[in-house]
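A single protein chain has been removed from this complex, and every other one stays in its place.
Think of it as A, B and C in the order they're written, each chain with its own count starting at 1.
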Amino acid sequence: MDALDVLLGDLVVANRILAHEGVVDAYGHVSMRHPGNPERYFLSCSRSPELVRRGDIMEFELDGTPVGSDARTPYLERYIHGATYEKHQEVNAVVHSHAEEVLPYSITEEPLRPVIHSAGVIGLEVPVWDIADRFGDTTLLVVNMDQGRDLAGCLGENRVALMRGHGFAATGRSLSEVVRVSVMLPRNARILTTALQLGKVKALSPGEVAKRLMMNPDGPEFWRAWEYWASRAGCADMLKGHPQSPESRG
Amino acid sequence: MDALDVLLGDLVVANRILAHEGVVDAYGHVSMRHPGNPERYFLSCSRSPELVRRGDIMEFELDGTPVGSDARTPYLERYIHGATYEKHQEVNAVVHSHAEEVLPYSITEEPLRPVIHSAGVIGLEVPVWDIADRFGDTTLLVVNMDQGRDLAGCLGENRVALMRGHGFAATGRSLSEVVRVSVMLPRNARILTTALQLGKVKALSPGEVAKRLMMNPDGPEFWRAWEYWASRAGCADMLKGHPQSPESRG
Amino acid sequence: MDALDVLLGDLVVANRILAHEGVVDAYGHVSMRHPGNPERYFLSCSRSPELVRRGDIMEFELDGTPVGSDARTPYLERYIHGATYEKHQEVNAVVHSHAEEVLPYSITEEPLRPVIHSAGVIGLEVPVWDIADRFGDTTLLVVNMDQGRDLAGCLGENRVALMRGHGFAATGRSLSEVVRVSVMLPRNARILTTALQLGKVKALSPGEVAKRLMMNPDGPEFWRAWEYWASRAGCADMLKGHPQSPESRG
Partner (left out) sequence: MDALDVLLGDLVVANRILAHEGVVDAYGHVSMRHPGNPERYFLSCSRSPELVRRGDIMEFELDGTPVGSDARTPYLERYIHGATYEKHQEVNAVVHSHAEEVLPYSITEEPLRPVIHSAGVIGLEVPVWDIADRFGDTTLLVVNMDQGRDLAGCLGENRVALMRGHGFAATGRSLSEVVRVSVMLPRNARILTTALQLGKVKALSPGEVAKRLMMNPDGPEFWRAWEYWASRAGCADMLKGHPQSPESRG
């Protein structure tokens, strides 16, 4: 397997992990930037992430045009991905999700902020993007590059943006990072929601978030979670011989 | 298979999906209007939806009388279905459910309204019907046409009516639509309940709900969910060769 | 199989249902009065309900003494059962449970009352028994007949009593009724807890509860739930040929 093959396998595993951990269901998707061509990205055709197989992965131009003569139905909201890659050069992977626990923070004034150490990875602030601000009454779906670019602009220097009444867009420097962000965001939301019922909440300090963001995303602690999530999602076999596994790294 | 056979298979799948997604349990049911005779509908005999098989489907007159000499025990509350078909010509499928997350909105003054995009399908307003208003102290069950008609009247132009201390009745132009409504209603309730703890909530605007209601219910995004739910419910095999599948539509 | 064999099989199924529905875990138990000798009852030896098999059932005198030379370890808290049978002649089955959703109502002043139709079976009121009132500082366990009788007295004419910081004792005229009470009590608690967050709650009226309590516990609707719960708990095979099944009743 060459490096691209490994990454495309990782993309399938990422789909399965996000489905199994409840981050996505029939809807939601995960993409990665083409490692050899930053003007393109990979994303499944219109299929629920739990059911995505290697053969479902399509290749897209940043503007959402499928590469080649691929006639399969793409996701309607693929513009979330392309517009993010276009604006944010350091981003190599994107997740769009409707995770329930996060949605209350998109329709109220309460800010979602990291309160547990493992959620430092989401960054210090999580802006909320309201599609109605510029596009008025819509289905709330991001169905063109204009809308995608507006969302990518709202994201700014942050890792995640909430989408009002809809979900979130998360980014990472790698697939494993964006999966981590996407799993920890709902967890942090659940804990914050409960803590707010108990009283005044102590969030992570800016310095603590900075320390968390500086952690090596390729450390053995992070592979441990990837291995665990993949095993739970029934993908343990797909990790055999993976170049990042402890066995391969010796 | 002729068209009716396909639809009766869909009705079995609908039973299984609603059971697996937690919308119904030992109780609750889903019916569809006879596509060739609007004065009749199909509904399982008295059996938990998770256990319903093709041979359990019975045919009823709108007044709840079984067609032919069918001696199997019907659901006590089948009048919910017939009375709704009688009053609402555009309705072709009905679900009755006791979903827990929705029930708090049936016993308090807090209105259930759509706050997430995928719940636009439930419509802008969800009235609450209290059987006691006209029928006094009962078991709360809808056990005759008078009660069914009172509920159908309360439904009005809406997609869903809550039943005080009991559950809800949901309607759709098709089985897949009523399943969608029935899955999204509890989800929307969970999110609204949490959001209300956080502060003032921004619901979908009337214009947004209208846009959602205008979406094509036969689009590939909707089939994607049906396929996902059916797969989770162990019914993937029943979708093979289905005329709405992407394979059949080419 | 004679009638007692059928009932002892039902007792095993009741154990499995309560475990699968999350009413009991490693702890909690279900008993039935001996149908031929009201001064005795049947209860498993000290084993988690999910693991109880036919051979684990022991027979006890009402005072908790094992019948015959049975040397197996009994449940420490079997006195809950015997004392209830002693005081309440109409009770033929008892459940003791630590179900989480119910416990908050045992340690606060908020009364647990039926707010959904299916919970009418728990009765209009649910008293709270505090072992400390008469017995001071204990492990909170009911470990002798004195404590059991005090609890049975608190139960009074009600179906269920909560035990402060510990759980509940539920009763029924039959195994299927006490299982129904025990499954609906936590459900009703979840819904009431959520509703109380939303505002003022409308409970079932006394007349509605009375109508629910008058429902025939042997109706097909109740068998439907028993069949559903048993199937989910992996006990469908144990229902074959059961005298109450629709097949046997013709």
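Operating definition for what follows: a residue touches a chain if its C-beta (ideal position, glycine included) is under 8 Å from a C-beta of that chain, and two chains touch if they have at least 3 such contacts.
Source: prediction; values computed, not measured.
Looking at the complete complex, one finds that the omitted chain is in touch with A, C. For the chain missing from the display, the contacting residue among C:N144, C:Q197 or C:Q244 is C:Q197, taking the whole complex into account.
If you put the hidden chain back, the residue from C:G36, C:G55, C:G68 or C:G136 that touches it is C:G136. Contact between subunit C and the absent chain runs through residues 25-27, 46-48, 50-51, 73, 76, 98, 100-101, 103-105, 107-110, 132, 136-141, 164-166, 193, 196-197.
Subunit A meets the missing chain through residues 115-118, 120, 187, 190-191, 194-195, 197-205, 207-208, 210-212, 215, 220-221, 224-225, 227-229, 231-232, 246.
Definition applied: only the chains that are shown with their structure count from here on.
Ranked by distance of CA centroids from subunit A, the top chain is C.
In this assembly, the C-alpha centroid of subunit A lies 33 Å from the C-alpha centroid of subunit B. Averaging Cα coordinates per chain places subunit A and subunit C 46 Å apart.
Counting partner chains per residue, subunit A has no residue touching two or more of them.
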